[in-house]
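In what follows, a structure is listed as structure tokens, so that the remarks can point back to it.
Just one protein chain is left out here, and the rest sit where they should.
The chains carry the letters A, B, C, D and E, assigned in the order they are written, with residues numbered from 1 in each.
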Amino acid sequence: MSRIDGRTPEQLRPVTIERGWSKHAEGSVLVSFGDTKVFCTASVTEGVPRWRKGSGEGWVTAEYSMLPRSTNTRGDRESVRGKIGGRTHEISRLIGRSLRAVIDYKALGENTIVLDCDVLQADGGTRTAAITGAYVALADAIAWAQGKKIVKHGRKPLTGTVAAISVGIVDGTPLLDLCYEEDVRAETDMNVVCTGDGRFVEVQGTAEAEPFDRDELNALLDLATAGCADLAKLQEEALARTLGE
Amino acid sequence: MSRIDGRTPEQLRPVTIERGWSKHAEGSVLVSFGDTKVFCTASVTEGVPRWRKGSGEGWVTAEYSMLPRSTNTRGDRESVRGKIGGRTHEISRLIGRSLRAVIDYKALGENTIVLDCDVLQADGGTRTAAITGAYVALADAIAWAQGKKIVKHGRKPLTGTVAAISVGIVDGTPLLDLCYEEDVRAETDMNVVCTGDGRFVEVQGTAEAEPFDRDELNALLDLATAGCADLAKLQEEALARTLGE
Amino acid sequence: MSRIDGRTPEQLRPVTIERGWSKHAEGSVLVSFGDTKVFCTASVTEGVPRWRKGSGEGWVTAEYSMLPRSTNTRGDRESVRGKIGGRTHEISRLIGRSLRAVIDYKALGENTIVLDCDVLQADGGTRTAAITGAYVALADAIAWAQGKKIVKHGRKPLTGTVAAISVGIVDGTPLLDLCYEEDVRAETDMNVVCTGDGRFVEVQGTAEAEPFDRDELNALLDLATAGCADLAKLQEEALARTLGE
Amino acid sequence: MSRIDGRTPEQLRPVTIERGWSKHAEGSVLVSFGDTKVFCTASVTEGVPRWRKGSGEGWVTAEYSMLPRSTNTRGDRESVRGKIGGRTHEISRLIGRSLRAVIDYKALGENTIVLDCDVLQADGGTRTAAITGAYVALADAIAWAQGKKIVKHGRKPLTGTVAAISVGIVDGTPLLDLCYEEDVRAETDMNVVCTGDGRFVEVQGTAEAEPFDRDELNALLDLATAGCADLAKLQEEALARTLGE
Amino acid sequence: MSRIDGRTPEQLRPVTIERGWSKHAEGSVLVSFGDTKVFCTASVTEGVPRWRKGSGEGWVTAEYSMLPRSTNTRGDRESVRGKIGGRTHEISRLIGRSLRAVIDYKALGENTIVLDCDVLQADGGTRTAAITGAYVALADAIAWAQGKKIVKHGRKPLTGTVAAISVGIVDGTPLLDLCYEEDVRAETDMNVVCTGDGRFVEVQGTAEAEPFDRDELNALLDLATAGCADLAKLQEEALARTLGE
Partner (left out) sequence: MSRIDGRTPEQLRPVTIERGWSKHAEGSVLVSFGDTKVFCTASVTEGVPRWRKGSGEGWVTAEYSMLPRSTNTRGDRESVRGKIGGRTHEISRLIGRSLRAVIDYKALGENTIVLDCDVLQADGGTRTAAITGAYVALADAIAWAQGKKIVKHGRKPLTGTVAAISVGIVDGTPLLDLCYEEDVRAETDMNVVCTGDGRFVEVQGTAEAEPFDRDELNALLDLATAGCADLAKLQEEALARTLGE
């Protein structure tokens, strides 16, 4: 079966990870999964929220947002509506949890890193692109903090790497990295967050139409595990480049 | 290994499902999973939200909330803070999606059912208790609507049954139906929503400490599938009782 | 004249006061005035709000809320609307003032007690049931705080007891403890809060249709005084029972 | 006993009622009870809120607010805080109910009158001054609407007059029309709203310190009834003057 | 050309500046530009906002608001809508900046002055009347603070005076101090804030219909400069009067 954009079922869209996209942020990445583009910045602040003071441990959190015209039809700004919607809340929390899964709070020391993931253009998979890009921005921010001696010498705040991909069943076929059109038609939709060593940080599967059985679940997990491994390589390559190249 | 409350790893807490707990609501249930108590009401309204008018299809949605002192320490009311938190949003959306998975919108006709799940007392697993209880309240509300001819004769708005349970890995052991103390100590926490025929509606697994591997995921899914099957029987028994008994 | 539910004009509905309804709260009561059911919890915290620090005096406050389907038609949640309505504000303030009327702040010490009164089912008189039940929860919470030495030995933070009842004129007849149907038809509606020794803490009378004269006011006050005395006895009996019976 | 400002216990402060204080509003009054000054406007709109459409009946409502520096210490604006406080809500509702007590909705027709009562300077009794002044603004607005044929010929939307006064027990003595200093020291505080024929529309008594007994309540009601009768005369005189004098 | 109200193009409306209009505020003014009436209070507080603590410098800020019926049609209260509109924000900021232009923060010491400008009646030019009146209230408040030794002896927190006026082009003619009807018809509208020595603090010109050229801009600036000079004299006269006259 050929997909809308000609990919095979187990093929990622073209993925690009451009570092150093902001002159202000300690880490910054423009990540693209096909036409999905997310701008991720990592902001380092010395100190931690009040409830964590004196613990000797740091904190990492994330905020996700879509620009009003990142989608096909313009959406209202959440700032104008005066409240954050459920979907935004949910994705911000997912990104934060995913990155905290590879953080050693003690090694980070009492510092806070905020990941801002703003979707400039959406074509499906914005949350998985955000996690994948935010990891790279986070790694750059931590390197910066180590250079500035904000994070102490010899410590490794990152215990691993993390990437995420969507998978779904469309017309009975399990597919990797759904674009918007596929996502809309999917019977089942799953987002999987993996560490670089192939373990799971988050598995979120939802039956959009028909409930799914264990075999379908397994097929999706196989696809996602392989996809995350590919993304881990792309993250590694991106981080291997000298910033500014 | 013996659990905090003496259960075996694959054992549910005592579950009770009391129907007819409200004189006003079309369906109402007080559901208990051990010390977790959730009051679920199903409210039927003729008509649907604006975006669905004229479609001939109904709508089902849910709102979850915790009473301020349902937990060990009193929490601020979200009405007083003036906004709904991310966790509340997330769980409300999960409950709504789970119940919609067994709804035939056409058969429901242009009617709306709102499930309100208010946690009176929390001891872990509030969202899974809420889904399990809300299904029974929903079934009662639909029966009421059929009796009142609001839902037309011969139609079956419910395409199946749905129940949910939490599972997690505590000290390396996969456990079913975590109480609060277990939940806090879990390395991995998963909420699974199944239909009565054993298929999945939602699978949400999160590594709270260490990432988990495929074997651990499989062990958790096995536990959850069995637990949901047990809950499905309890739902069936509850619905078989005459209301008011 | 016989009332809708067969009571005489000066008769209360069946009143039940169940203590120990929550395993978390320091005091908790499920109070029923007929079909009106209010869940009251009292939460003790050491310390007082900022404006009271260093005064050596405690604080007692209350929050009232109705579950969305506690009424015949489902109401929107105030948390979802993002603001608290006038009626909720008004009743929360009334409950707080009523309970503070029997508190010796000095004896309480710099501790705060929050009374949460959540209406599970409404059939008229929710605010008076809330006050009556909250008093009992408050008494239990204070006893708990004395047991824990949070309130110092030999001190009596409670200077008396407090209960409340509604009265009204329906079809020209003064009635005690209006149910919802009577409340809707009342020409005059009054809520009266009394101490156990028969004095007034609050008198709030409102002409819903015709203004009322001094004689009518006197008749209502007579009814309410007697009703509150009955409630005081029921509170005393409830508190005399061993918790858990 | 002589009061702070030399009045006798049963004496009102100097009361002034200036009509025509706004060139825009259909009715407008600057009312003073001593140093308490409230600016009341009555705004007439054809049509009624949605829930009342087609009923043939009108609606009257009120909003109360204090300018930030109407008090001795500047208070935050509720618009800046983003929400209306409980006290504001409570008083707005009281003013609305009080004026609706003398409105014949049928005679008003499907028209809405909004009373805005903004406290320019506060020295106790702002809500009673507001009600007393708002009645006069309302009367002018109705006369205007009759002149414009918005209210039909031969109809009397006003079924009576309404005024309000505060009373309280200070150092054991019942006093009429408390100024701020007296209000702060009052053991009991009561606001009474009467019609011009001496009947009660609202009676709101609160024990600020000690609960009060029936004799004290009676003494306060006697004072208030006489005070409202005096205010009714002042309202009548104000309305007898030609606008613009 | 004769204007709507008979003025010449370069003529101000009758301007009155009444001081001492509040018994509570440290400075207070009722300023009228024709039918536009703004009540300005200046509130002095010892201390400064957190971000300025320890700087030895004071702060001056302003809040502008319109009473709901200050305009021809009643507007919703921003407190009821739960948020402040863009126009209100913009004018509050303009007033604050304008007054800060003549403040020596060091001389003020760590004290804060808040200017509240509440429009009682609007007929065009409310922001310019507000600035002009607020300056006088500010001067009175500073004199008060010097009298109370809150501002240290020998210091001059005011480095000059400030006034504001609107100008505009109506039917091709540049006019000073537009009333509402002129404002609505203006092709270009400009608000100019000047110091007493004739320099500019703010120039805000907006093409409402046609863009304007340099000559028109110059004509408007000439008018405004002269108008502000007239206002400076009126401010000086007002401040020369003994308070209470």
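To be clear about the criterion, a residue touches a chain if its C-beta (ideal position, glycine included) is under 8 Å from a C-beta of that chain, and two chains touch if they have at least 3 such contacts.
All values derive from a computational prediction rather than experimental measurement.
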Residue touching the undisplayed chain, where the options are A:Arg77, A:Lys106, A:Lys156 or A:Arg241: A:Arg77
Contact residue for the chain not shown (choose from E:Ser43, E:Ser65 or E:Ser92): E:Ser92
Where the unshown chain meets chain E, residue by residue: 83-87, 89-90, 92-93, 97, 101, 160, 190, 194-195, 197-207, 210-214, 217, 221, 225
Hidden partner interface residues of chain A, rising order: 22-25, 28, 35, 39, 41, 43, 45, 63, 65, 67-72, 74, 77-80, 82-84, 88, 114, 116, 118, 120-123
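Please note the rule applied: only the chains that are shown with their structure count from here on.
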Gap in Å, rounded to a whole number, between the CA centres of chain E and chain A: 50
Inter-centroid spacing, chain D versus chain A (mean Cα positions, whole Å): 59
Distance between chain centroids, defined by C-alpha means - chain C, chain D (Å): 29
Residues of chain B whose C-beta touches two or more other chains: 82-84
